[in-house]
Every structure is written in structure tokens, then in C-alpha cells.
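One protein chain omitted, others in place.
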Amino acid sequence: MVQQLTTDTILGRLSESIPVIASQSPTPHRLYIEVPKDRVKEACRILFEDLQGRYTITVGTDRRPVNGKFEVLHFFSFDRDNIRMAVRVFLDPDDLTLESITPVIPGAGWAEREIQDLVGIRVIGHPDPRPLALPDGFPEGLYPLRKDYPYNYQPPLDEGKTFPFKEPPPDATVVTVGPFFPVLEEPSQWRLFVDGEIVVGCDYRGFYNHRAIEKLGDSVLTYNQIVFLAERICGICGCVHSTSYCQAVEEAAGIEVPLRARVIRSLILELERVHSHLLWLGLACHIVGFDYGFMQSWRIREPVMWLAEYLTGSRKHFSINLVGGVRRDIVPDQFDRILSVADDVDRQTNELVKAIQDDTALIARLKGVGIFTPEEVRLSGAVGPTARGSGVAIDARRDHPYAAYDLLQFEVVTHDGCDTLARTLVRIGEIFESLKMIRQCVNLLKDIPVGDLLGEIPEEIPPLKDGMHAVEAPRGEVFHYVLTGYENRPYRWRVRAPSYQNIQSVPMMFKEGTYLADVPITLGSVDPCFSCTERMEVVDQGRSQSYTLEEKDLLRLSRSKYRALKATERK
Amino acid sequence: MKEGFIRKFHSKAFGRSLWVFHTNVGACNGCDIEVLDVLTPFFDVERFGIKLVGSPRHADVLLVTGPVTRPMVEPLKRLYEAVPSPKLVVAIGACAVGGCVWFDTYNVIGGVDKVIPVDIYIPGCPPKPEAIIYGVALALGLVPKKVGPAIESHEIPMEVEDILKELTPSRPVALPVNPDGKNDNGKQDGEGA
Partner (left out) sequence: MIASKIRQILIGKRAGSVTLKYPFEPRPSEPGYRGRVTVDTDKCVGCGGCADVCPARCILITDVSPFIRIIRRYLDRCIHCGRCEEVCAYDALHLDGEYELATTDRKDLFIEQKLFMGTCNRCGRCYIPPTPLDRLMVVGFRKDEDLDGETI
């Protein structure tokens, strides 16, 4: 039996080998420790390897107006023991360098590249220190997240500069997927190195969607306006972002949310999960060329959207949260419709799943594709169904209860398959769990007396208090960190969406012998953006020819494999 | 007059076979999902001959979602050129129409019409699938336009107007601005509201 961890034991274990400068534990579930600059890597190694913590995110803050220093926070999470903690280090503005932790924790790669781009802290020893977040040709020496950078200043871009892509292995063909004419969703660019039809490596360039959300949050908008900004980070799972942000502010300011508001939050979050998973199921079917599944699962999903519109006033971006509670009540007249939609969706999804689970051609496309082992899950920090499909049972709803999840009974769906099929089955299982929780929420609402939906809010939110909170989104854990500030707005606000970690894990899924036709569904299986599958440019270096593959060609490749499988089926 | 002609021409030229290319230049996915939604059984725009295609070269209509982030400006221009004329550009969602919450940040241009000409604006965050269908129907001249600009003024008493004419400079005076984009007209405590 592994020893139960508390904030004290973690602190004790760290103090054995590292001089901890300061520590702070506002609640039994939160811990902030400050370590000397040269021991950060060591501290993170102990937390990650010895104590088996899960790496969450790295945050860089320009604290010069407050104490003349820069600050870096590495966040870790101990899911078994319900503890979240941060390793804090202060940096002198004259010496803005920090030892990289990526060699120990591969999942920290992007986060460190991001603080390099946006805050200007140079990370030493990073295996891949290329730029990440800013557009190509952004002038050097300008760091948008510093406090002296105006939020709306658009410096001229150096047009001659292009992104330094990785060199492909010798004899490999480069297949560029995206970003120029993305069709479905967010733009991003993948360069796949292929040998014939087999993928031998890949490279990623994303952040075409960088909209300066964090900068807006800590310079222009006020606490209650950011709720709506947070919601617009993602169009499919917006409510998780706003809930997570509200909870982080509530934690920092010590605001107590009324029970009724918490139950409503849970209900809406689960409603969102149902529609998101049905949406994903449809898109996954579409990618492998099984449009029947796409149409049917979106048909089942539509009443869920109407229900959301009925309950919250919008089909997406429900705008139901505020710091301290929720804006709309769910009244008894609405219960019947919630329950009947839940029953309908339950019955129809069940029928659909039963019908397609014997579709051997479909299963063959999913089984054994995109293998992702539990060890890789830990290294990359992957979360959500991506991790649970590899048998790693992490779920913020159970591990770090929030909203009303401590009052609900549910199972964390896991699967040991480690492949795309496993991730699909996890999501399907979660649809039924969510429907179960929606019914429980309605029952809870029947019992809770109607009352205030907003908690008591102090006259002023105390400045420079930390708050961090996570919400289990359909795609994994959404993490928000808020450092409260002056003038009714946060000093620093950091968002980590689940895809941030999950997309980093995609290269690991392209195992030796992956076929090009399996790339779209592997990418799709982590539920990121599908835009990538829309347009490809194939440069065959061996023959120094260039030709372009478009969405339909890629789908054709994908679909001809489906047909071939069907043919073998008949024999 | 001119608009009427263009609309007539569009409906004639495109008839019942609009082929649509959909692109995302920095949107949050909300609008993209709603665009996909109009293809699914409940809305099924294929009954109007509208079809989503995979290449701009095949398209008559360009659907754009998103506020146009800076790295996407050039690709969007190239995309517009790739669509053969006559073409319709439809901006979908608050982002594409006016830039949404982030219309003026350091990485956002704020509106598709700042980069390429737009024919139809469909506001909404995100617009309902019905709203998207309505927008396309408006482009085809099937439905009338419902919104119009509103400029309303309180009546100002004559004598005050005379005084104002003397007082007010010809151009409105903008007050000094803080870095956070706010007017600075005095300080006070939080409770004074």
C-alpha cells in the first residue's frame, strides 16, 4: 500500500533534500512552496518521480510592479490524495533564466516554450526551444504577457521569418497537414514524416488561434466580464472554462457558493458533456468514413442542444456562471423536460451503440490504432478520456470534488485497451454516466429549497491571493490559476485546456508502423481539432515532386481502407 | 438598385447548387459546430443543394468563422483568391462580424471584412443553425432583411443647443486615456457608486 500523502508529508519529503524558502497551505488540499532558483529541477524531479505527482502546467508572471521580480510556478497534482500544489521560484529581472524541467517531465515542453515566448524567461536545457505561441516574425524582445506591454499593441511582423520546422529523417517524405485551408475546426499544422504509407515521425505548429485571452483577462476586463471571456475559449466545452475560472476566483477570495448554484453548475456541466461526446462520436464516425454514425449521433444530440437553449438561454456559451454562483435558476416546470430528454438520449444512444458495436469493419478501424501506454500518459501529462482509455483512472470530478460532485454517485469509466477503440468506449460509457448524474441533479434540485443563487461577495477581492481550480471537461481536466489583483481584475490568469497536454501526446501515438490512413482518427481520438485532416501537402523528397492532398483525398484514403476491411469481412 | 441586381444575379447564377467552403480563422469552434449542425438531419441544408466541399476551388461560397488572428491573415487572403468568381463571402458569428471580445488584442485583426470583402454578416455567439440558414436564404433573396440601423436622439431644448454651440468644439473632445483603455476623469473610492 502506498503511503497516504498530505501537504505536510510532501513538504517534509522536499525539505529533506532542498532548502524550502517558504511554504503556504491555505487549505489541506493546496500547497505553495518557494524554492531557490537552482533547485527547481531537483524539486520537480522529486515531485514527479519519487512522489508520482502529475504535472499540470507552468505559469510565468511578471511581478515587477509588485515586488520587482518575475515569478515561475510549476503546478503538480496528486490525484489520489486530492492535493494540488505549486513550486514557486522568483527570478531577478537582470537574470531571466531558468533550468528546464522538460528533460525530466516531457509534458512540460509546451508550457516552458510558452513562458519563453510570452513572458521572456529563457529556459536553459530545453530539448526543443523553438517559438510556440506568437505569430512568425514577432519582434524579439517584446513579450506580450509582461505588464509593460499594452494589450492592444500590434507590432509589425517580420515577413521574412518562417517557422523553423524539424528536419525530417533521411529518405522520409514530408506530409504537411493544415493549416492554410482548414475546414472543420481550429487551424493547426502537422508535418508528418512518412516512408511510403508508414508514418515515421511528426512535427507540430499550432497557436494560430492565439487570441490574447490571458492578456485581456489581466489588463482590461473585470472579474465578472472574464467569466464570459473564459467561456469563449472553447465553443464546445465553454461552460467548463467559466466554471473553473469562477471556482479559482472563489477560492482566492473565499466566496462560498450556495448549494443550489453548485447543483445547477453540475447539471449544466454534465449536459455539456453529453452533447460533446455525442458530437465527438459523430465526428469520429465521419473521419473513418462511416457517415451513418455521424448523422445518427448528431440527430440524437440535437434535442440536448434545444434543452440547453431552454435552460440557459443559448445553445452554446451558456453564460450561466458568475463569480459567486449562477445567473439562472432551474425551476420545477423544467424538470419534466430535462428528464424526458435524458431518457430519450439514453434509449437512442443505447440502440445506436448496440447497432454499431458489432460493425466489424468500424471496429477494425479503431482497434489497435494509436496505442498510448499508461507510462506515456504519465510522462505527457495527458488527461481525460485519452488517459482513461489507457486505464489511468484520473477524473477531477472524483479526485478533486467541486460543484456538487461530492453529492453525486457515478463511476469513472476506464478501459485497458490503450487504443482508439478504448478511448471511444470510454466516451460512450461517460455519456450514460452523465445522464445518470443529470437525473440525480434533478432529484437534488427537487429537495433544495429555492434561494439565493449568488454567494456573499466581499466588498473587495483581496489582492495577490492565489486560487487554482480544475474542472473535468469532456476532453479532460481544465485547469485555471488566478492571482487576484487590483482594480477589480486578476493580476494573472492562466488557463490550461486539456488539449494542451493531449495534443502533445499525439506524437507518442504514432507508433512504428502507423499507416497514413490511420492518422486522422488517431488525431481525432484525443478529441482535439480536426482542421488538420482537411488539407495536406505531400512533398516527396525522393522524387522532388510536390502534390497536394485535399480533404476528400485524405478521406478517400481513409475510406478505401474501410472498404478493404469490409471486403475481407465478406470472405 | 445595385444590390438588387447583385442579389438577382446570385440567385440566378447559383440557383439550387451552392457549394460551400468553410474556414476557421481563429474561432472557438462554437460557430464551426453550428455550421456542421446545419448539415445534420434536423436542418439538412443539402435539400437546398448546399454542399460542403473540401477545396476552395470547388466553392461558390466562403463561410468564414473567427476574428482573424494575425498568422491567418495571409492564408485567408490566399483562400479568397482561390475561390473562383462570382463568389459570396459569409461571415459567421460575432468574431467574424465584429471581432467579439478580443476585437482589439495584440494577435487579432477583429473582423473578416478588414481583410476580405464580406457579403453577408450573420451575428450571434454562436448563431443558431436556423440563423445560419436564414443568412444563406437572405443571400439567395428568399427572405427579407429584418434588421436596420437605429440612431436616436433625445430632443435638446433650443436654448441649450445655442449654449452648446458656443461651448462645444467642432470635434468631440476625447478625454485622456489610461493604458487599460479607460477614460480618466477623476478618482474615487469603490463604494461611491
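As written, the chains take the letters A and B, and residue 1 is the first residue of each chain.
Operating definition for what follows: a contact is a pair of C-beta atoms (placed from the backbone, for glycine too) under 8 Å apart; a residue touches a chain by one contact, two chains touch by 3 or more.
Note that this is a predicted model, so its numbers are computed, not measured.
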{"item": "Residue of A:L11, A:V66, A:I198 or A:I457 in touch with the missing chain, whole complex considered", "value": "A:I457"}
{"item": "Option touching the unshown chain, where A:F90, A:F163, A:F228 or A:F410 are the choices", "value": "A:F228"}
{"item": "For chain B, the residues touching the chain missing from this view", "value": "3, 41-44, 47, 94-95, 97-101, 103-104, 111, 113, 118-125, 127-128, 130-131, 133-135, 137-138, 142-143, 145-157, 160, 164, 167-168, 172-175, 177-178, 180-188, 190-193"}
{"item": "Touching residues (missing chain, whole complex) on chain A", "value": "220-229, 232, 292, 296, 299, 306, 309-314, 317, 319, 322-324, 327-328, 348, 351-352, 354-361, 454, 457-461, 486-488, 569"}
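In this section, only the chains that are shown with their structure count from here on.
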{"item": "For the chain A and chain B complex, residues of the former touching the latter", "value": "134-136, 144, 149-155, 157, 179-187, 207-213, 215-216, 219-221, 228-229, 232-236, 238, 279, 282, 294-295, 298-299, 302, 305, 309, 314-317, 459-460, 529, 531, 534-535, 550-552, 555"}
{"item": "Interface residues, chain B side, partner chain A - complex", "value": "21-34, 36-37, 40-42, 52, 54-56, 66-67, 69-72, 75, 78-79, 82, 100-102, 104-108, 125-126, 128, 179-181, 190-191"}
